[in-house]
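As you look at this complex, bear in mind that one protein chain is not there, while each of the others sits in place.
To keep things simple, chains are lettered A, B and C as they appear, and every chain counts its residues starting from 1.
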Amino acid sequence: MPRIAYFGPSGTFTEMALAQLEQSGAFDGPVERVPAPSQGSTLELVREGVVEGAVVPIESSVEGGISPTMDALATGSRLQIVAETELDVAFTILARPGIDLADVRSIAGYPVATAQVRKWLEKHLPHAEIRVAASNAAAAEDVAAGKADAAVSTALAGERLGLAVLASGVADHDQAVTRFVLVTRPQEVPPRTGSDRTSLVILELSNEPGALMRVFAEFATRGIDLTRIESRPSRTGLGTYVFYLDCVGHIRDRAVAEALKALHRTAGRILFLGSWPTATPTGTPPPSDEAATAWLHDLEKGVADL
Amino acid sequence: MPRIAYFGPSGTFTEMALAQLEQSGAFDGPVERVPAPSQGSTLELVREGVVEGAVVPIESSVEGGISPTMDALATGSRLQIVAETELDVAFTILARPGIDLADVRSIAGYPVATAQVRKWLEKHLPHAEIRVAASNAAAAEDVAAGKADAAVSTALAGERLGLAVLASGVADHDQAVTRFVLVTRPQEVPPRTGSDRTSLVILELSNEPGALMRVFAEFATRGIDLTRIESRPSRTGLGTYVFYLDCVGHIRDRAVAEALKALHRTAGRILFLGSWPTATPTGTPPPSDEAATAWLHDLEKGVADL
Amino acid sequence: MPRIAYFGPSGTFTEMALAQLEQSGAFDGPVERVPAPSQGSTLELVREGVVEGAVVPIESSVEGGISPTMDALATGSRLQIVAETELDVAFTILARPGIDLADVRSIAGYPVATAQVRKWLEKHLPHAEIRVAASNAAAAEDVAAGKADAAVSTALAGERLGLAVLASGVADHDQAVTRFVLVTRPQEVPPRTGSDRTSLVILELSNEPGALMRVFAEFATRGIDLTRIESRPSRTGLGTYVFYLDCVGHIRDRAVAEALKALHRTAGRILFLGSWPTATPTGTPPPSDEAATAWLHDLEKGVADL
Partner (left out) sequence: MPRIAYFGPSGTFTEMALAQLEQSGAFDGPVERVPAPSQGSTLELVREGVVEGAVVPIESSVEGGISPTMDALATGSRLQIVAETELDVAFTILARPGIDLADVRSIAGYPVATAQVRKWLEKHLPHAEIRVAASNAAAAEDVAAGKADAAVSTALAGERLGLAVLASGVADHDQAVTRFVLVTRPQEVPPRTGSDRTSLVILELSNEPGALMRVFAEFATRGIDLTRIESRPSRTGLGTYVFYLDCVGHIRDRAVAEALKALHRTAGRILFLGSWPTATPTGTPPPSDEAATAWLHDLEKGVADL
């Protein structure tokens, strides 16, 4: 039974994402779930060979790239993304059984979570004191331990701790979606499906004027759709960046392959994070190469009129 | 006496940045400092006219753009940045007088701060329990209130609360620098100094292939040095972004003016955040326009041989 | 009475173009017409101050740029184009009075001209011997001197020499148009009319990879329509070129001015040939700068919400 680490403790959205991956058949059978206390330590378990894979959140439609995950992927030996799944992120307000909304004087929450339900809290619990918890699951544990009356948490955490649901589907932004990825040590890239995502990191941009513009030109001239462009400081001073780029397509799509090779030659230091099937169709696939390749072969052979 | 809001409470790095701006003569005389509980609420006081200006952190050399500040600048009526200052971010470990490092069993810290001193804590306090605080200043208050033995905090907070300094200049990354900006309602842009920064936000990118590449081309073809490129999701679904761009130069530098106008015409929806003097020289100033303009005027007048 | 040189002798299309410019009011009154034996010598008369202006053919819709004119403009002290006119180029077949088509055994023609009526000759004079003449006007002179039975020439030449017209409007290509320009020593550029052409020569391209692509980018990023792009070898070896570029717009159009300045700064050695009103509307005018400039001024002044 493969061991799969996840950003825990038990009851986090990440565990729910792992469960969703299991149901979708990402693994051949059941897996052993191994919680880890941070995105970085989750991925480190993969690098150390303690687990065969790890599930971490990578991008939120509200907050953007999940920085600790991005940083952990970009640092250390190369890891590879092989699958993804998406969760609608809506919170569940939990309390001990018997407690009503009107009774709530204090509410525990992970800061990222309370930020996403601020308007709901202002409307329904304007006078409750907000207490900082270490994670969504920890907020529920705080309620179970009597440290707060209620928690901004997940349904899964409520079930595990036997808490009551005061409200569910709570989110200030509709359609708040978080994408989670399954990460392994480098392995053969999953087959091209026609609806794929490729991800790479420009660890170090070549130090020439217009270098970044040329990176984008490598994609634009080949008709490749960039679906994610994020920068993070490279931690060597203000003003230098690491760029995280996702594009539509697979390393076995000719256009993507040629763009990757061009970046390898000229852009600086490039980290390939993988090509894998998308959870939902995104963007425009790269242009087919077939007609142009057939034309080229005819030219090489001297077929007459073209 | 002008009222200047800052991201508080008293004792934060932001208050130290405000003090530094006062000393550098950014205001005509003393100011009344008005703490606010978040970056967003700090800026909202400016929009509402409660204060004349506000100081907020905008970029960290370690963590990149400060998301709540960026989001608050990009949302709501236009605000303008008129000055900046930079702080070396190193933490001070505080405790009640009489407590030694060896006595510390629990330490309070704002999560962003404990993340930046993780290695130090592993080395010097490997067994201390880490407790979540709401801000750097709040961590010190927790110590004063007896909720923790020590705090990851600031020197200023220690002075205010009469705490002892167990260690100072604590930071895992050398040269961790944070930039803070002074924000006002729109006003006349400060004069060009020759060492200026201009900041803008692309709120909405025109929906054409290669649109982002063309944005970068507007700067590259004019020889303008982009010193900051960050993207944040536009909160309308995965895959659409708001871009934060800083460049070297001033809106009254011809090259910068022309790039801004070109973006206004073609790039989509642009928010200008201001031009102001840099705290430290950064990047390469835009090319001088003088020789080329003189050449152009000679051509218009028919000066003979060019 | 100003002296205006033209590519002669009397009776050439160029003299017809000069007449057309006179009728259109390009000069304040009548001019003295000074024929010169080549495009180069015509322009040299302007450089030497012997004449105030010169009319030369510059571009044919069939043959492209007229090389001797282009070379003569690009070499020597700077000259300036101040006006243009266009002629439909159709030839007149001339003979001595009393001669019919059926009698014609030999026909004189300037090689450029006979090339443009080859199909007509094959149909109407398949057995006539073609004799080389030094110009369109010289072909008519050859007929007058009895050296050939007929001439491929112009109506004007026929009138001057009292020859009969065997056929007129003769041209293998419909809509063969030639553009002629009036050239002076450098002078104040004619006022912008809104339908203008600007012409320049890149005498020497800066020796960097992608330099030519960047030249085109200076126009493309500013929305300037290039209507003519011709290259001629720079005569310093195979593979180096001089580029002749025409664009829609006037040096006093902001976009054109900025593009010229950018090329002056970075492209290499640039020769400005002038901005002048077009004979017929061509291409898309450069984008108006007014809205963007107003926006920019509002930003500089701090007008609130943009």
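Going forward, contacts are C-beta pairs under 8 Å (C-beta built on N, C-alpha and C of every residue); 3 or more make two chains touch, one makes a residue touch a chain.
Because the structure is predicted, anything quoted here is derived from the model rather than measured.
J.: Any idea which chains on screen the missing one touches?
T.: Within the full complex, the chain not displayed touches A, C.
J.: Of the residues A:D28, A:D100 or A:E300, which one touches the chain left out of the display?
T.: A:E300
J.: Out of C:R3, C:R232 or C:R252, which touches the unshown chain?
T.: Only one listed residue reaches the unshown chain, and that is C:R232.
J.: Of C:P190, C:G268, C:G283 or C:G302, which one is in contact with the hidden chain?
T.: C:G283
J.: Please output the residues of chain A touching the missing chain, sorted low to high.
T.: These residues touch the chain not displayed: 77-78, 80, 185-189, 214, 217-218, 221-223, 251-252, 257-258, 260-262, 264-266, 271-272, 287, 289, 291-293, 295-296, 299-306.
J.: Given the full complex, what residues of chain C touch the hidden partner chain?
T.: Looking at chain C, the ones touching the missing chain are residues 59-64, 67, 111, 132-134, 173, 175, 177, 179, 209-210, 212-213, 216-217, 219-220, 223, 226-233, 235, 237-239, 241, 282-283.
Here is the rule we go by: only the chains that are shown with their structure count from here on.
J.: Specify, for the interface formed by the sequence copies chain B and chain C, whether it is same or different in terms of residue numbers shared by both sides, with half as the dividing line.
T.: same
J.: Please compute the C-alpha centroid of chain A, do the same for chain B, then give the distance between them in whole Å.
T.: Chain A and chain B have C-alpha centres separated by 26 Å.
J.: So, what's the distance in Å between the C-alpha centres of chain C and chain A?
T.: Going by mean C-alpha positions, chain A sits 61 Å from chain C.
J.: Based only on mean CA positions, could you tell me how far chain B sits from chain C in angstrom?
T.: Going by mean C-alpha positions, chain B sits 57 Å from chain C.
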